[in-house]
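Rest of the complex left out; these chains stay put.
Order of writing sets the chain letters: A and B. Residues in each chain are counted from 1.
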Amino acid sequence: MKVSILGASGYVGGELLRLLLDHPEASVAQVTSERLAGKLVTAAHPNLRGRTTLRFSRLGDLAPCDLLFAAMPHGSFAKTFAEVRAIAPRILDMSADFRLRAPDAYRRWYGHDHENPAALGEFVYGIPELHREAIAGATCVTGAGCLATTAILGLLPLFREDVVANREVFIEAKVGSSAAGNKESASSHHPERSGAARSFQPTGHRHTGEIVQELAVHGAPTVHFSATAIELVRGILVTAHVRLAEDLDTKAIWNLYRAAYRDEPFIRIVKETRGVFRYPEPKILAGSNYCDVGFERDPHGDRLVVLAALDNLMKGAAGNGVQAMNVMAGWDERTGLGFPGLHPV
Amino acid sequence: MPKCLECDAEITLKADVEAGEIIDCPDCGTEFEVRSVDPPTLDHAPQEEEDWGE
């Protein structure tokens, strides 16, 4: 299957390229970057040295292919969607442009009207653990926000069983620097960013809209979200608090999560009573497509703390994109996504 | 098949398991002592408290 990447000089584009170069079924046709057109891709992705002699093309040079990934800056793909639509029968957009189905939700969380509201309904929200069947038949799929993906996968079983009091959840997400992309800024300058524990968005984080949309299984949830930058390049850890609507003990919650995730190749339930890594932790997931989910029941009341971790560039972006591609093409979902992560790392 | 006392996972016992043996749960790693083989019953194994907190 011939695959091209529109906007491949960024971190997500580079991670897609790394995965596709070693994917047994896919062959990389073109990868575009207006800024780096003509340059070797290794200029932006040094880890791929010796693996490819591919050079960046321009958007205008894109030839038809079987599947087109779009990893453009937020806001750009919506403008170019109509233009590139004909290039490939299947499109997988990694940007935030088509994640929210409702135009008014988009206005609320992105502060302006959507460029192309008509096309909003064309895209399937591309997390296979949520919408596997719809993705299989879709021609347009959108990736999800990395923080949203982590929170959603951690909380989904509880909202599916409707056991959350008032459908209300308080979520605190810790995230690494690569989630902000490869454009440097004053706050990403090493002496300022190193060792950070920085509350960059205590309220109003855009990914909240996706969490509300995807957890509305039995009715709209109330989602309180905050995000903190921590000393990591890759990785997200979500710590979510809910109050249980029913008196479920630890065993009942284990069985609820087992029932939901037993057959999922990329979700592991991690809650152990010994060892250093007892709960989900992003450090050992770097480069893998896993989302580890865990929890702890507060014995003094009805509170359940849900924990979830992933690599924001993998299950939070490119890895999930390749997983969705595998679903769309009918291949084993694990194809090309076998790297288990490193320890120690 | 006995179930884990912590997480309710099914614990498969080796054919030659003996009373007093220490086994662990594959899902949550908790250690148990096999109190009896037939019927298979488990007790929490004595656990030295690991210093793990921050």
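The working rule: contacts are C-beta pairs under 8 Å (C-beta built on N, C-alpha and C of every residue); 3 or more make two chains touch, one makes a residue touch a chain.
Here the structure is a predicted model, which is why all the values come from computation and not from measurement.
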Quiz item: What are the per-chain copy numbers for the complete complex, stated as a formula using the labels displayed?
Solution: A x2, B x1
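Going forward, only the chains that are shown with their structure count from here on.
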Quiz item: So, what's the distance in Å between the C-alpha centres of chain B and chain A?
Solution: 37
Quiz item: Taking the complex as given, what residues does chain B use to touch chain A?
Solution: 6-9, 27-31, 50, 52
Quiz prompt | Complex contacts: residues of chain A adjacent to chain B | solution = 250-251, 254-255, 258, 269, 271-276, 278
